[in-house]
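To keep things clear, I will list the structure first and then write my remarks on it.
Removed: one protein chain of the complex. Kept in place: all other protein chains.
Labels A and B are assigned to the chains in the order they are written; within every chain, residues are numbered from 1.
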């Protein structure tokens, strides 16, 4: 980014007046967009500082005095089960996204770089999975996993979220563009096995796409609610979303723990934001790079 | 746009290797997509029958009822009304969300933007907020009394009920746009970044303005990506669920069958009629296929250039 900005003045000297007119407007529009997207997040930040009394009395955008108390309450809630939810979420999202990335990458590679009977069918089937709503699948998945004795385990949340039609699609497009056929042929002539070829040649070239798939799937699992809600009975295995929901839907005669939920939401955002910021440099989504490059 | 690769050399007739590589995905597909779909289709043909009071052991059994559940699902006016509501909502979300995403992506790709990294990260951030949390916090922002937005509006003399009959669709669409614009922007933006800069320099030398470059060169380049994001957005819209579901407790204007998928949820989880839910789910999936099929073809032909 910075490099692109550095070249700007040089390019701009040709028609300085006109360029400057464009210069301010895009920045302003983008900042407006950023403001729109950040506003609710900023609200969470402010609301998390309010005590229970302040949440429903003080002016909505003024910070309160309850942040530390809220954090302490949250940490003390059911002997610190919140941290367990956080750990569980990291586990589900981390392991799930890793597995998903691996499966997507080898599938995408196979679909992009091999011609074999059934290729079109396999791709259409896998991509068609996106058409089936998760709500529809959740109950039969639960019933079937129960039959296998897996309902309520960590597996019941991990396994159904490994397959990502979107990830396979992305991997296929990227592999088609990023892996030169000549390279594969040369390696084959050198006597490399297909497995070694995939592992040592193809997958390293697909790394940017894999980072993207990992992040997307990580977020998808991190934010998923319905599947773990249905699958899990033991609240010590809940991820964050389901755990926070038990605080919101506290039951007919119990109050919702709004200030804990808001503080918890804020805390659950922090790891994701950190992940984005550190991974941003690898972040690639070149969906159509296959057709644009050259 | 289709790259000039020597056909045939690109791919290789290989033995078992591709099948082995695809095996994990296909096994997962069979177990966690195909099998549950089959089970859903099976359930949709059945129903529980109770006898007498329906209390006590053995008073309830599952029977085969043929297409009766489908007849009920297709004859239910609420379901079709739900489709209409979703159509209006979907049109709104698609146009606004993808329009904004394209605008932001094009602006990010211009040379003169300041704070681009900040704006990009900020616009993408809502994507990381779980739907349950998103509607909780938008709920706070919509409800009069606890909403700074409402405070500001009434300070300006406008008294708007953001969850009223006339506004609730917009309020829901706003939550979807807020959560989705960053993802789509990023998809389009990275597509643009993959284009060599020299492409545009040539046009600049020919005297093209930035606007002209954006409209005449960049938009055609990202068209395949736009089509793709459209398909994914259409599918997501047909399946709209989280936003109405979580805003529903706050207002009288959203019924439990506001969207078709909410009806599935209600049947399966609230009224305990898994069988009707299965039938409705199959109908929804069929409509999704019809709606998306044409687009999917377009995606394969245009974005891939290798559909054939």
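In the analysis below, a contact is a pair of C-beta atoms (placed from the backbone, for glycine too) under 8 Å apart; a residue touches a chain by one contact, two chains touch by 3 or more.
What we mean here is this: contacts and distances are computed from a predicted model.
From the list "histidine kinase", "Glutamyl-tRNA(Gln) amidotransferase subunit A", "NADH-quinone oxidoreductase subunit N" or "Sugar ABC transporter substrate-binding protein", give the UniProt name belonging to the chain omitted from this structure.
"Sugar ABC transporter substrate-binding protein"
Out of A:103, A:230 or A:272, which is the one that touches the chain we can't see?
The one listed residue touching the chain not shown is A:230.
Quick one: which of A:43, A:114 or A:142 touches the chain that's been left out?
A:142
By the contact definition given up top, give the residues of chain A that touch the hidden chain.
With respect to the unshown chain, the touching residues of chain A are 52-53, 56-57, 78-79, 139, 142-155, 159, 229-230, 232-237, 242, 245-246, 248-258.
Where does chain B touch the missing chain, residue by residue?
Here the touching residues of chain B are 27, 30-31, 35, 38-39, 42, 47-60, 62, 139-140, 143-146, 165, 249-257, 266, 269-274.
As a convention for this text, only the chains that are shown with their structure count from here on.
Once you find the CA centre of chain A and the CA centre of chain B, what distance in Å lies between them?
Each chain reduced to its C-alpha mean, chain A and chain B end up 15 Å apart.
Please name which positions on chain B make contact with chain A in the complex.
1-5, 9-14, 17-22, 24-26, 28-29, 31-33, 35-37, 39-40, 43, 100, 103-104, 107-108, 110-119, 121-134, 136-138, 140-141, 146-148, 151, 178, 181-182, 186-187, 189-191, 193-195, 201, 204, 209-211, 221-222, 224-225, 228, 232, 235, 239, 241-242, 261, 264-265, 268, 274, 277, 281, 284-285, 288-289, 292, 296, 303-306
Under the definition above, what is the set of chain A residues touching chain B in their complex?
Chain A reaches chain B through residues 1, 4-5, 7-8, 11-12, 14, 18-19, 22-23, 26-27, 29-31, 33-38, 40-41, 43-44, 47, 56, 59-61, 102-104, 106-107, 109-111, 113-116, 119, 122, 125-137, 139-141, 143-144, 159-160, 162-163, 166, 168, 173, 176, 181, 184-185, 188, 194-195, 198, 219, 222-225, 240-241, 244-245, 248, 261-262, 265, 268-269, 272-273, 276-277, 280, 283-294.
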